[in-house]
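Every protein chain of the complex appears in place save one, which is left out.
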Amino acid sequence: MANLAAVVGIGQTKYTTKRGDVSIAGLVREAAVNALADAELTWNDIDAVILGKAPDMFEGVVMPEIYLTDALGCNGKPMLRVHTAGSVGGSTAIVAASHVQSGTFRRVLTVAFEKQSESNAMWALSSPQPFSTHLNAGAGGYFAPIIREYMRRSGAPYDVGIKVAVKDRLHGARNPLAHLQKPDITMKEVEESFMLWDPIRFLESCPSSDGACAMVIANEELAGQSPKKPAWIRGAAMRSEPTMYAGREEVSPQAGRDCAADVYQQAGITDPRRDLDVAEIYVPFSWYEPMWLENLGFAPEGEGWKLTMEGATSLDENGDIPWNPSGGVLSSNPIGASGMIRFAEAARQVRGDAEQHQVEGAKLAMGHAYGGGAQFFAMWVVGAEKS
Amino acid sequence: MKDIAIVGYQQSDLVSDAGACNEVEMIIPVLGKLYEQVGITNAQDVDFVCSGSCDYLQGAAFAFVMGVDALGAVPPIKESHVEMDAAWALYESILKIRMGQAESALIYGFGKSSPGELPIVLSQQLDPYYLAPLWVDTVSLAAMQARMMLDQGLITEQDMAEVVARSRQNARRNPHAQLAGDVSADDVLAQETFVSPLRKADMCPVSDGASAVVIATVEKAREWGIPYAVISGIDHCIETHNLGMRDLTDSSSTRTAAKNAGMHNGAVDVAELYAPFSHQEIILTRALGLDSNTSINPSGGVLAGNPMMAAGLSRIGEVFNRIVSGEASRGIAHATSGPCLQHNLVTVLEKA
Partner (left out) sequence: MSEENEVITGIDAPVALKYNFTAGAAAARFLTQVKKGVLTGQRCPKCSQVYVPPRGSCAACGVPTEEEVELSDKATVQSFTIVSIPIPNNPIQPPYVIANLVADGANISFIHLMSECVNEEVHIGQRVQAQWKPQEEWDYAMDNIRYFTPIDEPDVPVEKIGHVPVSGWEG
């Protein structure tokens, strides 16, 4: 049985289009220093560093942990670099937790980042490869047909995605770290925004951000001595499946369903909508909220959009299961960090430390990330109590 | 903590150019042989899978995603990836077993370095503001390191040539080696220098290849009824990226990792060291305090073939082979990452 572990410190940077005032090293260090300060610890208290980010081509630095060790106070310690595509922020947190849950380390630092402004992310994703038709118009071009198939199957009204786009931006306006600050956003504004990849509009897509997120994860003994409330890791799971195979269910991937079942089982959750108080779910395009509501078992198949439309996932409408109170990926998207932000924001909620976007009395929260062609999944459940 | 063992190891032939063969086509035959060795059907029969690869070798983002196509990951599997040598994927897998979430794991690494210019590609590992724009390649940095050692009288060119000769001789017994032959130190010294003071023979070749390992709890290995070697310790350690702040003639992080892995708790019969340059083998041997009682790089080491992202895992596999064959009862494997041995991992393996 795994040893208990808990998040005892969280640090984030402000998310924005371009952090011209810091280097890549400066960016990761800022998040790490914030996490240490939150935990009231120093660099000497850290036994290992686990770093995550999306493809190296986003910044043009090959295996950047080699260069970032100095900035992350890791010299003389173990450094591990995780890369599982878009889910990497979540996977990195899970791998970091396993350092402690295995009993191998007492306290580790984990950091995930992306400094998209250093390069051109769309170019990195669309670099031409000979021999294949070069039609990759960024991630939106890949996911739009899948969203269209969801709309066809579920018969959901056309404005579900618009509603999610508004809801998450209103949440983001409560979070000073969120990249997009749109407190006055309206359904009309989203609907009239430019149609990028039909059916995905500009305002139904995530921004491109610079940013980093860090957490300190400690074992039971050290977490017990932590000055602030720990967020206990109650379950963590990962699943992968191939990008393409005949008969693959792309709208509600099996890997997502299996991963959720695994993490719920570990955390003793039988009905996620009832048992969880809040969830931070990776929704880079608005329609993925209803799709993941179904995939993760918050709603029966074909009915996820009803929760969205009823306001069940909205903090502002006093929904029973707020999704992405931080504003989510739709408000800030430093790709490699986005998954870790979901995990960290779930932890903030159960620590009662989420300030203006706090879900009142949250005791059990879920963090979720996915990547690749919606084929890599990482999820965790954190609680205010050990069990 | 449960004892964990290596139960199988396979690698591809190491070649300078795998030609019209993509990563999946490179991995599948290696995994096929490994499944047969361990007696399993595919990745569904282990509890966790972890791989190591680097996008920049192939020059395409998400190159590792292709690797999943080789696994038969339907239904979905528990899987992870490090953008590092697969020796670190093995490290991650061990944590997974130690925490009780798995009893067995498949680890694989692959690298196809032939499409790019490897030393130039690796130059982009350096500090992106100060060093990478200078395009200082890894061979030049290693040459500077060798120069320091020669000028300080720590080694001679003869010492370096002897490392190369032993590698070529040992590699004659390694059917997968890229460079092998009846080569003497004098033959090496007769070569012209390439990046002074390094001769071409002092450098590992550029290789395409893949390797894979299955690990399991000792209980599981016994249940499977196959030979195994126990992983009695593993640790890794990174040093500063600032080359000017490091003593490049030594490898303190290797020493730390070896100590933490418990290398000194017994005799070391065999050591497989990831030394991409001849003088680095001497640095590592000295940092580890190895003497003539230890057989060093009996496979020929990476001077005989260096499949990036797989070579560190292969070192562990080579020690496993020697323990299982009875040639050795205890050995260590070393893996490295970064310029001039910046990040080092040491694994200690023992006879069951």
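Of note:
All chains are identified by letter, namely A and B, in their written order; residue positions are counted from 1 within each chain.
Just so we're on the same page, contacts are C-beta pairs under 8 Å (C-beta built on N, C-alpha and C of every residue); 3 or more make two chains touch, one makes a residue touch a chain.
Everything numeric here is computed off the predicted structure, so don't read it as measured data.
The chain not shown here is touched by just one of B:S16, B:S114 or B:Q169, and that residue is B:S114. The chain that is not drawn here is touched, among residues B:P133, B:G181 or B:G289, by B:P133. For the chain left out of this panel, the touching residue among B:D3, B:D69, B:D159 or B:D250 is B:D69.
Residues of chain A that touch the chain left out of view are 20-21, 60, 120, 122-123, 126, 128-138, 140-141, 144-146, 148-149, 152, 194-200, 242-248. The chain not shown here touches chain B at positions 19-22, 24-25, 28, 31, 42-43, 56, 58-59, 66, 68-74, 114-117, 120-121, 124, 128-129, 132-133.
Just so we're on the same page, only the chains that are shown with their structure count from here on.
Each chain gets a centre from the mean of its Cα atoms; for chain A and chain B, those two points are 33 Å apart.
On the side of chain A, the complex with chain B involves touching residues 1-3, 23-24, 55-57, 59-63, 65-70, 74-85, 91, 95, 98-99, 101-104, 118, 124-125, 127, 129, 237-243, 245, 253-255, 258-259, 372, 375-376.
Those residues of chain B that touch chain A in the shared complex are 1, 49, 54-56, 59-62, 64-65, 68-69, 71, 73-84, 88, 91-92, 94-96, 98-101, 121-122, 124-129, 132, 235-242, 253, 256, 337-339, 342-343.
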